[in-house]
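With one protein chain held back, the other chains of the complex are shown just where they sit.
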Amino acid sequence: MARVVVDVMLKPEILDPQGQAVSRALVRLGFDGISDVRQGKRFELEVEGPVDDDALGRIHKIAESFLANTVIEDFTVRVENGDAS
Amino acid sequence: MARVVVDVMLKPEILDPQGQAVSRALVRLGFDGISDVRQGKRFELEVEGPVDDDALGRIHKIAESFLANTVIEDFTVRVENGDAS
Amino acid sequence: MTARIGVVTFPGSLDDRDALRAVRLAGAEPVALWHREKDLQQVDGVVLPGGFSYGDYLRCGAISRFSPIMEMIIEGAKEGLPVLGICNGFQILCESHLLPGALTRNDHLHFICRDQKLRVENNSTAWTSSYEKGQEITVPLKNGEGGYIADERTLDMLEAEGRVVARYLELNPNGSRRDIAGVSNAAGNVVGLMPHPEHAVEPLTGPTTEGLGFFTSILKQLVNV
């Protein structure tokens, strides 16, 4: 079973109140050096069968038509290879 | 300016109503082959200055104390190297 | 024969019974519609009520938009069926691309419930003809993701074509662009509105009865036809 990750972020020109709130809070809490924060969504999809071009194509379609609202959001699709810190 | 990404996901044992709703909807929409979906948050932090161990350490602390609710969520921190599909 | 107005219940709809009541108080015949049916039961107009359909998970309205009944409503709306989306219904209409733009998290990040003053900017839509142009009304507002956004070009177009149906007065409760509380499609049969006129139809339970006009408007229009 493979995992495909779809990241969905608000388009850069769209105001992100959640990211801004985080940003402001960081300043208040005394964490410097972070000039901007944007908050989006991360979807982890467990895919049955091989993650070939066909499967990725279908996931792309899911992301475009469903997981993201492309009026305001951008998305990326990638296969996760298990690295995490 | 570098970008550090913090991914925050509900711990595996914690109920993820959003992911479940998405999962069920995919089935209804006729997208097969996705056996499970989990939904989390993605934070993109723009970091001023070098992203050295010190900076990452601080971001780790931010993530732990603020971006994630470690009672129910896990997180990962990574430096983004600009690859996206 | 009076007009038959359908109110759709999705899983998680909350204000469906209130919308049915408002339709009834306006003198029309309320018809309950179910999200799984592909049958509009010959209604003359449809209300998509407020609530948290599918828990508002993913995005508000994003999952409901794919329900069987929405296929019929999208088809019907394109042929002139009057459709009013209130709050979650507005979100569903945007997700369905029957209305432009999108609704996002309130700028202050909190759910807000208040009595909201509005100005009815356009009284030529199917749902606003009972009002005077420019009439100021107060109805409840309650939402967590009510910030209306669209790109500047779209906003300019909406203004130019008179498709801003209602605007917030005194306080913009959610960060909506240009204080927009409601918009319509080009033909004026589809209207999306963030505030809740169905909660302002009785003096006992609402701050005013000034929401009733949305429901009498549609009745008037249908009876005149």
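Quick notes on this structure:
As written, the chains take the letters A, B and C, and residue 1 is the first residue of each chain.
Throughout what follows, a contact is a pair of C-beta atoms (placed from the backbone, for glycine too) under 8 Å apart; a residue touches a chain by one contact, two chains touch by 3 or more.
Going forward, contacts and distances are computed from a predicted model.
The subunit not displayed here is recorded in UniProt as "Phosphoribosylformylglycinamidine synthase subunit PurL", chosen from "2-oxoacid:ferredoxin oxidoreductase subunit beta", "Acyl-CoA dehydrogenase", "Phosphoribosylformylglycinamidine synthase subunit PurL" or "ABC transporter". Across the entire complex, contacts from the unshown chain go to B, C. Within the complete assembly, C:P11 is the residue of C:P11, C:G27 or C:P68 that touches the hidden chain. Mapped onto chain C, contacts with the missing chain fall at residues 11-12, 14-15, 17-18, 21, 36, 50-52, 54-57, 110-114, 140, 142, 144, 196, 198-199, 202, 204-206. Touching the omitted chain from chain B are residues 10, 13-17, 20-21, 24, 69-72.
Assume only the chains that are shown with their structure count from here on.
Multi-chain contact residues of chain B, defined as those touching 2 or more other chains: 22, 25, 29, 39. Shared interface positions of chain C, i.e. residues touching 2 or more other chains, are given as 58, 66.
The touching residues of chain B, counted against chain A in their complex, run 1, 7-9, 19, 22, 25-26, 29, 31, 33-49, 55, 58-59, 61-62, 66-67, 76-78, 83-85.
Note for the complex: chain C touches chain B at residues 54-55, 57-58, 63, 66. Those residues of chain B that touch chain C in the complex are listed here as 17-18, 21-22, 25, 28-29, 39.
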